[in-house]
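The following block contains the structure, expressed as structure tokens.
Heads up, one of the protein chains got dropped from this complex, but the rest are sitting where they should.
Letters A, B, C and D mark the chains as written, and numbering starts fresh at 1 in each.
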Amino acid sequence: MSEDKATAKTSQPGPEAIESVEELLAHAYVIEVDAVERYNLLADQMEVHNNSELAALFRKLAGHEEHHAKEILERAGDKALPKLKSSDYKWGEFEAPEAAELDRAHYLMTPWHALQMALRAEKRAFAFFDQLVKTAKDDEMKKWSEEFREEEAEHVRLVEELLTRYPEPAEDWAEDPDPPVYLE
Amino acid sequence: MTAGGFLLEAAARSGWFGLMTRSVGPQIRGGEAAALLRFSNRRVDVPAESYNILFVVDWLNFDRFSAEIHLTPDTMVIADPDSGEVPEVVVKSGARMFDMPVKQVLGAIEGGRPNMLATGVVGGIIGLPIDTIYELIQDNLGSKGEKAVNSSKATVEAGYRFAETLTDAPALAEPKKSDKRRWIITGNEAAGLGAVRGGVRFAAAYPITPGTEILEWLAPNLRKLGGALVQAEDELASINMVIGGSYGGVPAITATSGPGLALMTESIGLAVAAEVPCVIVDVMRGGPSTGIPTKSEQSDLNIAVYGLHGDAPHIVTAPNSVSDCLFTTQWSVYLAEAMQTPAIVLSDQFIGQAKIVIDPPADIAFVGKRLLAQNIEGEYRRYAVTESGVSPMAVPGVAGGQHTADGLEHNPRGTPSTRAEDHMTQMNKRLRKITGFDYGSHWAEIDGEGELAVLTWGSCTAAALEAVEAAREAGIAVKLISLRLISPCLPDAMAKALEGVKKVLVVEQTHSGQFANYLRAQYELPSEVRSYHIPGPLTIRPSEILSQIQDWS
Amino acid sequence: MTAGGFLLEAAARSGWFGLMTRSVGPQIRGGEAAALLRFSNRRVDVPAESYNILFVVDWLNFDRFSAEIHLTPDTMVIADPDSGEVPEVVVKSGARMFDMPVKQVLGAIEGGRPNMLATGVVGGIIGLPIDTIYELIQDNLGSKGEKAVNSSKATVEAGYRFAETLTDAPALAEPKKSDKRRWIITGNEAAGLGAVRGGVRFAAAYPITPGTEILEWLAPNLRKLGGALVQAEDELASINMVIGGSYGGVPAITATSGPGLALMTESIGLAVAAEVPCVIVDVMRGGPSTGIPTKSEQSDLNIAVYGLHGDAPHIVTAPNSVSDCLFTTQWSVYLAEAMQTPAIVLSDQFIGQAKIVIDPPADIAFVGKRLLAQNIEGEYRRYAVTESGVSPMAVPGVAGGQHTADGLEHNPRGTPSTRAEDHMTQMNKRLRKITGFDYGSHWAEIDGEGELAVLTWGSCTAAALEAVEAAREAGIAVKLISLRLISPCLPDAMAKALEGVKKVLVVEQTHSGQFANYLRAQYELPSEVRSYHIPGPLTIRPSEILSQIQDWS
Amino acid sequence: MTAHTAPAFKASDYKSDIKPVWCPGCGDYHVLLSVTRALAELGRRPEDVACISGIGCSSRIPAYVNCYGFHGVHGRSLPIGTGLKVARPDLTVLVAGGDGDGFSIGGNHFQHACRRNIDITYIVMDNRVYGMTKGQPSPTTEPDWDSALSPGGTGLSPFHPLVIALASGANFVARTFSGDPNRTTEVLVEAIKHPGFSFVQILSPCVTFRPDERGWKDVVHTAAVEETDDPARAARRIMTDDGFNIGILYRGNRAPYKLTGREATSDTDQLGEMFAI
Partner (left out) sequence: MTAHTAPAFKASDYKSDIKPVWCPGCGDYHVLLSVTRALAELGRRPEDVACISGIGCSSRIPAYVNCYGFHGVHGRSLPIGTGLKVARPDLTVLVAGGDGDGFSIGGNHFQHACRRNIDITYIVMDNRVYGMTKGQPSPTTEPDWDSALSPGGTGLSPFHPLVIALASGANFVARTFSGDPNRTTEVLVEAIKHPGFSFVQILSPCVTFRPDERGWKDVVHTAAVEETDDPARAARRIMTDDGFNIGILYRGNRAPYKLTGREATSDTDQLGEMFAI
């Protein structure tokens, strides 16, 4: 699998188009919510495919992100966050930056792969806020962006640290002598 | 190759026979899967009643297979104590549990894989020569480089070492070697080979489980014979392509399963009326509707025999074992060509997908030979009324043989007609073709004598045969009659086969007893008839049939 | 309107009953055609054995009809001596020939047409009041202006005048008037009306002879009821549209004939598995394949009963007369809805297209009522296992009833399952639904008592009834059992109906004896069974059946 | 093609002795004429030509042509023709039928036959109605045409068979009018000669159920522009034309279907050996 980003050509604007603190917070919140959704989905997939180790790991990651999501809402306080529709997003890429890339999932994947996935997600989130810091429309936005950016940086560090515990699996990790099955 | 494949081939190379089936979960890939193997020193055509050895990679979703994998107190279960809780059904079976630190062993070998360990453990227990397995590894993984070969060998060896530690292990009887190289083949492959042996050189295909493999076997191999396979847009197209190819004089086939057969019936009726030979293999799966595509059932008997609209006599055959798929398909091509009518071959998921070791099959004489009209002089009458009912067929290219094949009722020339006389004449002719044909002894396999006869067909045959043999050993005389020709019926042949028989036990894998009803409708049976019919997905086991026999004796 | 139409309606208005069928040549339009009429002062459901009057416009291609139009020495043949040579079969019949200068008479009247002359001659001979015919002319041609009306009247009158010159003319028995206005209806129209009476409000259509008229009747009339008919691209679409409409909670129907039914079987199986009620009317024609589209046959029995792949229990019914198309179609909608399963109604070309005079049918209580799930709390289980086998169905729009209807085998919730237990449970449930249902007395029409029973179905019933009545008059006690419910079988009801019966004569219009084979397979019959089966295109005549009865008594 | 060595044939050599059941006045008589003329011009031996059809008035044509014929079931003529041509590449295969047969029930095969681009010629006698079953609307029928089955009209915009053919990959697309047998013959000759899948829509009036179609002879007109080998251009042109534009509208140069590796290099015994262990 190539290491390039899940971004590619998108017609949607990037974070530089975010106009207000409320909009920024709404995006930050969606980032976490989508991340939760993805990790849960991946956990489900791994459960269905009998990869229980990974199911547990993804479930745990989902838990972390859920915690972050809650935090953002708390920190937003009484600010009324706009409800974003898919056409309102300003990711500058296909997906919310912290959403794990579903297309990279594999039923034989190892914790190393999962953490690589998480790492790329955190890095994308970092890049998103980093860009916002550069293009923030006002100081308050900039302040929030910096805070989020630092948090993501911290997450990147955490995941990197975790990764040291898991060696990269052998090249043929995805090889499966069992053929796919014919259904229906 | 999977562990099952390695073991089957290693056993075959060492002189044993064997049978392998697979069972899988609903996931497309990466789901739970089980390979079920049975070895013997004579041919085996039916899965084991219960298993001697269960090697477990993990217990996840084992329940899905528990109905298929019978364990007894004799069974050796080898599993990693870390691979999860042992399912209740396993505990209850009283099987002997052997702990093996699978993960740990694999972890210690670079590139160590569960399939190789399983191969080693099971190979070790049953006493397959380790060198044969090494040979196989070399043959199959050699291209991946020495490292892969060595790690596989090491893993297998670890398995053998573990096997040595086990006590009271079951061992295989002495192998029976043979001069000729044995074959490993699935029923679907055998059907493909049978088709081309029978003369098929054209096929049309629309994939469907579990018939696809026949088509996938034919795709490259027909080309090698100068023939062709076309992938069609749907089954309506594939059956009509087959009719078109055959109208051109080229014996033609398609393979499908129940839903596809249902789509084809209108046009199979066309082949009946227009008298165009063709062969349709229906690899049956659980019905109705989409049903259970990955599991076996014999419930397409009704549609195969009765599923065409109008009175449309045609041929229905059924292979009675994995290897018989070769003979029956070849024979069906021959029958279809000889009688210029469609033949439906009822195989099923079990015999289609099971892999088996067999002695190389003999060359059979049946090759499709159509009665052709050549050197035509005067008015050509495509549907001329003949004694046999078969009319010489002109194929395109033959001068003077121009005619229009028609699904409308017609007169002998082929011109549409609504006259009662033409209708009756052509109906009689089309029926006579197939009821008056000499099918020889192939219409059924008949074994033994007795006042009680087991009457069965298709993939139930092997189980019935084992049951009958067991009954004989227990002193009960039982006759076995397994029909290979399902339709038309041969009342005289059956009457002869039933001479002296007072009781008939009909065995089949359906919910409604389709075969029993069909026999009742079409044959004179002794007054005492019992019907043992169980739908899929589980294959009927010899012991079930045996207990039916015992109950009734 | 044709001469036949005028005569039938005039007779009906005057208190007679009657039946009209038509027979035509292969030309799309303008070919030879014959209208066959029978009048009586009680209801007639079967064409005449032989004809009293033959009015000939010209003799061209008369041979095509000679097998259908039996002439006797009593028959009056009225023909223009200039209209060609009298066919040999007519001469041989010994029929009485009456010359009429048809061309000359018509030439003398401006706008004089043969159909009016025929109406006049026949009306005159059999004694229809000429004023009734004038009335009809006014009603039907009034819009064309006075000139047209007058010339028609003049032509009719000329016919009456000619009739007066004839001696020994056959006359009708006294008419039986009624307070209520009688109906003139074809079986296909009756089926359409039955459908909407049963609650059908959605139909999907693909035209095919002879089913099209049902669809053409429904097209405008469903709209008037707030319903809809969609013309589909083919039968695969029409049956699936019907399933879709019915899944939405709207009782739905389609009509077709053999080739179309063959295309529908896969999806009818879906309706079985997914438990979606629907009704398919198959107006049978001569088979196999395209066969003889304009003629009747009962040879779709097999495909209707056995033509679905897998074990797929469903309902098959058959109207036993032209007017019974109304009752049976309505009842079938009721059955399908009650049991949430498809019902195939086997009508045929004869009863579908014959036009008949009947007393206005009574209002029948059967209106489709589906067991619906409403006010759903907790987890909804679409395929919940119930005692009757019928599970409450949630239709879109009902909150909490969301589920996925599935043709894959499933558990009670509808989730796909390959487990043996789920398969068995759902198979049993689907079978139980239809075998455990209380069909009341409608499953068959039973008439009389006797040691000999005629067992028949569908459009053979009327002929059988006449034969049985004639036999009784001749002193032979015969019982008639005509099945309206073809499938499922009701062994207890049949056993009761057969009490005291020692011999059974099975009568049907097929080549292979499909009905007889079906009965043998599914019922316990007395040991003496004879099968009288004749394929189309000619309808079976009462005298044929009578002679079978006499032969055997 | 062996045209240069073949003996000279007359149109009548391709006519059978069976008399059509068509209504007098039906456009299909003209089509029959044009088909036999085209075959005579091509000089292909009658026994080397096969004419395959489905069910409908127009689908009766095989019996009237003195070639090998197959009157199949409704809507499946193209698969029969496809199977025949792949099994017997030496034959000239014509497939013929009606608009109902080809575009309604047979619509899927139509698309896929175009895509497969096998060297056959498909002739649709388009009368915008189901003639054989007594006048129901077909996919090419005008939305407001009243009939028993669709009272008041279907309300559906008609199907564009030529665009579909192009979009699906047919290699030759033409429209002609039955009442212009010379031009039709010419087009059929070109269609049969052209490699790959050729589609010819022949506007052929149904005088019985669509008597208004007698008026077609006054509205058809020759395509104003040159034929093209650019499918996108051709599609645009056809999508915007009035449906009465007559001529060869597209003549492509896609390679016709060919199965590679189809040489007898093995026998069945050798194939069996693959199972030996």
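Here is the rule we use: a contact is a pair of C-beta atoms (placed from the backbone, for glycine too) under 8 Å apart; a residue touches a chain by one contact, two chains touch by 3 or more.
Keep in mind the model is a prediction, meaning the values are calculated, not measured.
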Displayed chains contacted by the hidden chain, counting the whole assembly: A, B, C, D
Residue in contact with the excluded chain [from C:Ala3, C:Ala232 or C:Val504]: C:Ala232
Touching residue (missing chain; options D:Lys15, D:His71 or D:His160): D:His160
Option from D:Ser16, D:Asn108, D:Ser178 or D:Asn245 whose C-beta touches the chain left out: D:Asn108
Residue, one of A:Ala35, A:Ala76 or A:Met109, that touches the chain absent here: A:Met109
In subunit D, positions touching the absent partner: 104-108, 111-112, 115-117, 139, 151-152, 155-157, 159-160, 163-164, 167-169, 231-233, 235-236, 239-240, 254, 257-261
Residue ranges of subunit B at the interface with the undisplayed chain: 26-31, 205-209, 212, 215-216, 219-220, 223, 229, 231, 233-235, 259, 289-290
Hidden partner chain, residues of subunit C it touches: 9, 12-13, 181-185, 189, 193, 196-197, 201-202, 204, 220-221, 223-228, 230, 232-234, 236-250, 252, 266-267, 269-270, 274, 357, 360-361, 363, 394-408, 414-416
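One rule holds for everything that comes next: only the chains that are shown with their structure count from here on.
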Separation of subunit A from subunit B, taking each centre as the mean of its C-alpha atoms, in whole Å: 50
Whole-Å gap separating subunit B and subunit C, where each centre is the average of the chain's CA atoms: 43
Geometric centre distance via CA averages, subunit C-subunit A, whole Å: 67
Touching two or more other chains - residue numbers and ranges from subunit B: 26, 236, 266, 269-270, 274, 290, 293-294, 406-408, 416
Residues of subunit D engaged with two or more neighbouring chains: 71, 73, 75
